[in-house]
Structure formats: C-alpha cells, structure tokens
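Step one of this worksheet: look at the structure below.
Only a single protein chain was left out; the remaining protein chains are all shown in position.
Presenting chain A:
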Amino acid sequence: METISRKDADRLAIRDRLKSFVRRVIPGGWWERENGEKRSSRYARLWRFTVLITAGVSVTPLIIITIYDYYQYREAFRQEMMYPILRLTSTMKHSMEFFLEERRSALAYIIEDKSFDELADQEILARILRNMKNTFGGFVDVGLIDSTGKQRTYVGPYELQGMNYQEQDWFNEVKLRGAYVSDVFMGYRKFPHFVVAVKHERQNGDFYVLRATIDTKVFNHQIYSLGLRPASDAFIINDKGIFQTASRFHGNVLTPAPIPVPPYSNRPEVVEEYDGSGNPYVLGYAYIDQSPFIFVVVKGPEDLMENWLGLRRRMFGFLAISVGIILLLIMGTSSYLVSRIRDADLRQAKALHHIQYSNKMASIGRLAAGVAHEVNNPLAIINEKAGLAKDLIALSNGFPQREKFEKLMDSILASVTRCSTITHRLLGFAKRMDVKTEKIDLEALIQEVLGFVEKEAGYRNIAVSVRSDNTLPSIESDRGQLQQVFLNIINNAIEELEGGGQIDILLREQDQETVEITISDNGRGIPEEHLHHIFEPFFTTKKDYGTGLGLSITYGIMEKLGGGISVRSKVGQGTSFIVALPIRKPPL
C-alpha cells in the first residue's frame, strides 16, 4: 500500500498552492488547435501584449532612473574615496620632504659652520654626530671626504676610515650638484639605510663632502603612523621601482615592486588602476623632491568599495524586488482582465448559439406543428372512409373476399394510427420550446427520444436497450429540455459507434431525491486528456462539423434543472454519461 508521509503531503500542498498561484499569474489553457498545430489563442496574445506594454511603460523608467543613480553615486563615491588618499599622500610628501630637507640642512649647517680641519678632527666629528643623533635622530654615522674621494675622518659603527669614494656614482653626483640623497641599500650590518651628502667648496676651488647615513626606520615609523586599514598598503619605492621600505603585501625592502613606476608629477596624484585579475584599486603617489623616493599608497577594492558595493547591492536589490512585484502585479491583473474578457466572450458565444439554436428549433417547431395539423384532417378522413368501408363490408352478406378486404381496411387503419403517432411526435418536438415543469415518466421520455434516432441507430447497426427500476418514480422537470439533453447524449453515443455497437440506458432511483440515468456505449472511448474538457464550450474532437457546444449546453441545461452530468470513459472500452436528476422540482 502506498503511504504518504506528512512531510510529503505538506510538500504536495505547497506545490499545489504554488501551482495555483502561478496559474493565476500566468494563465495556461489559452491554446487552440488549428490544423493539428498548437498555437496561442488571441487571449494569450492579448495577455502578452498587455503585459509587455504595461511592463515596458512602468519598468523602463525605473531601470533608467536606477542606472542614472548608479553612475551618479559611483562618481560621488569615487570623489569621496580619492580625496582622503590625496590628502594622505600629500601629507606624507610634505613630511618626507621636510625630513630630508631637515637632515640636509643640518649637514649643510655643519659643513658651513666648521672648518675642514675641525671636521677632520675625530673628536669634534664624534661630538657632532652625537649632537645630530640627539637633536634630529635617524643618523647612523658621519664621515668627511676630501675632493679626491678619500674618507678623511669617519665616526660610526663601521670600519670606513680611509675608504675612497672617488669612483662611486654618488660622489660624482654630490660633486656636481652640491647635495645628494641616495637610494636605500643594505650596509655591512644588514639593515636598510640611505645616505645624505653635502658639498662645501673652498675659496681655492677645492671642495670636501660631509656624508651621513640615515636609518630607514624613520620612514617605517612614519608609514606606520598613518594608521592604514588592513587591506591598504603604503610604501616607498625609488625611481627604478625597487622597494625602499617593506610593503605589507608585495615584498620586502630592495625587492622589485610589482607595480609599474608611476609617471612623474610634482604634485601628489591619485589614479584608479586594475590589477592582473581585473580588480580595481586606487593608487596614490607622490615624488619626494630632491630624492629618488616615491611614496605610494595602495587601497584595495574591499576597503574602498565596501560602502559603494553595499549601496550598489541595495540599489539593484531594490530594483529587482520592485520590478518583480510590478511584473507579478501586471501579470496577475492582465490575467484577471483577460480571463474576464474570455469569460464574457464565452458567455456571449454561448448565448448567441443558444439563441440561434432556439430560433432554429422554434422554426422547426412551427413547421412541424403546421404539418401535423394539416396532415391530421386528411388522416381523419382516411380513418373514417376506411372505417365506413369496413362497416359496409361487415354489413353486406356474401361480399366477395370479405376477409381479405377486412384485412386491407385494418391495414389502412393501422397505418393511420402510425401516421397519427408521427404527427404526435412532431407536435411534441414543437412543444419542446415551451419551458415548463411537469410530471415526467422518464422511461417514456427516453423511448420518445429513441423514437427520433431509431432509424439512424438501425442504419448504423446499433442495438439500444433500456432497463429501468420497477419503482422508478416520475419526476418533476422540463420535458423539452430533458429531451434535448438525452437526444444530445444519445446522438453522441451513436456517432461514437461508427461500426455498430451497443447503447445501454439504465434508469434507477439513486436515493429518495435523485434518479440516475446512465447512458453507456461500447465505442472507442475518450482519451483521459480530453475527458477534462468535454463539457467545456468549443471543445470538439469532430473536426469538420462539431461546434463544441452540444455537451456544454447539455451541461448548462442539467445545471438549470438542478441536476448534474458526469462522464466516465476508457479508451477502447466505451463511454458512460451519468445524468442525475432531482425527483422534485428544485426551488429556484
């Protein structure tokens, strides 16, 4: 046995609810068949048109405004984001330039203030270094170099006394320009530092140079004090792209920086760049005057974009939700309106068909009544003349072939009775147009209806049987309408039985209030997928001549009469229509 767990049942219920919701928003079933090809009906087209136009008109401005806002906000954010970086870069440029200038000035002051001989005195130079260390900080050593490049005096931690710098670039540089700041390099004690040197020219044209080494710890300290966010990075590179201070992410001192050397500018600059993976980052930089140093700040996307991305997410989220709600509403409203139009059309078509049908039936009814009346009189004459002839034969003794004549007369009279039945039936048909409730013997009514189709059924080799409960009560209903109902169903059954077959009509009392009439055929049967639509207007499987209204009218009549009609069918086995009728006329 199949058992459905509670969870499954819940899921099924949710699925059903979802389905019905979707059907309300996107209605199905608006398809029609033409030449066996499925295509959308004009209702589906109307729906699509309405949805497209309305959605276009309402959603397009929303999207345009959002896109406009997007660019506006992005620009504002960009400006807002870049300004602090620019300020930071600018501050750093000034403070580094000031730092270098201060040290250069200190050396310049010393070299101007002291004579060569004083500076060549080891003790005096040592005192000077001590004073420099105490006053300015950052100095590691100091040395006096004469114009031949020879280090005449040296005070500091290294053994550089007597060193000759004649061939070194920096010496030539300072000789040429009067002052010099070197790149960062590793000294003998393996820590990064750089050199500041100044030149003093004597009146005799000779010169000497005061050279001091400065620890880059000062720079590190300055960068550290910027208080950068974890995703940001700041460092100093030289004009060849070599790190002069360590970078948080990109490498250590004296390793090549992975970013290209930014183009020279005498002002601090902020530019947007993209890294190898296409992620944006903002680069702030400043060339430090009279030094090979470039201060660089890199801000990653997370840092800059956090607010912007949040806003963008909210903006597009809001847009998506709005558009979704608008579309749902538009689709729902359109579905509602179009189905109302469709319902109205169906009602109108049904009413029109009903009127046409009624008119046709009324004309046929009038014709039938006229014919019946006209035929009645000559029939009465034939009846009486034949009767008279029979009388005369009976009265005259020795009438030749009396028995044969009497039989002939009886035959004529029987034919008159048959004719009379036909006119009666015609009049009954005419009367169908009158709507009234009367007591009806259902079995007699079925026989009457069968009277209309017995010839047709005979031609098609169809056997019809009627079985009935003995206790079947007569019911209160509308005779004409019932005739139409049964005629419709029986005609359908006859059409179904193309190569002959059997129609069984079973009448029984279902309960104290209802009788049930089952009309079964053993024809081809109706496929399951058609079974659901069989009472719908305009549904037909008879391609050329069916209007698709017969069973829908039947259904309508049954509803009007307070009864019901249902169908059971199995392909290859046959179809049963079950008609339930109230025994007493239902209150209107």
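Simple rule for what comes next: a residue touches a chain if its C-beta (ideal position, glycine included) is under 8 Å from a C-beta of that chain, and two chains touch if they have at least 3 such contacts; residues count from 1.
The definition used in the following text is that contacts and distances are computed from a predicted model.
A chain of the complex is left out here; the name its UniProt entry carries, from "Multicomponent Na+:H+ antiporter subunit B", "Response regulator", "ANTAR domain-containing protein" or "NADH-quinone oxidoreductase subunit H", is "Response regulator".
Summary of contacts with the chain left out: across A:A179, A:A212 or A:L379, the touching residue is A:L379. Among A:L388, A:A444, A:A463 or A:V571, only A:L388 touches the chain that is left out of the view. With the whole complex as reference, residues 369, 372-373, 376-377, 379-385, 387-388, 391-392, 395, 416-417, 420, 423-424, 427, 430-431 of chain A touch the missing chain.
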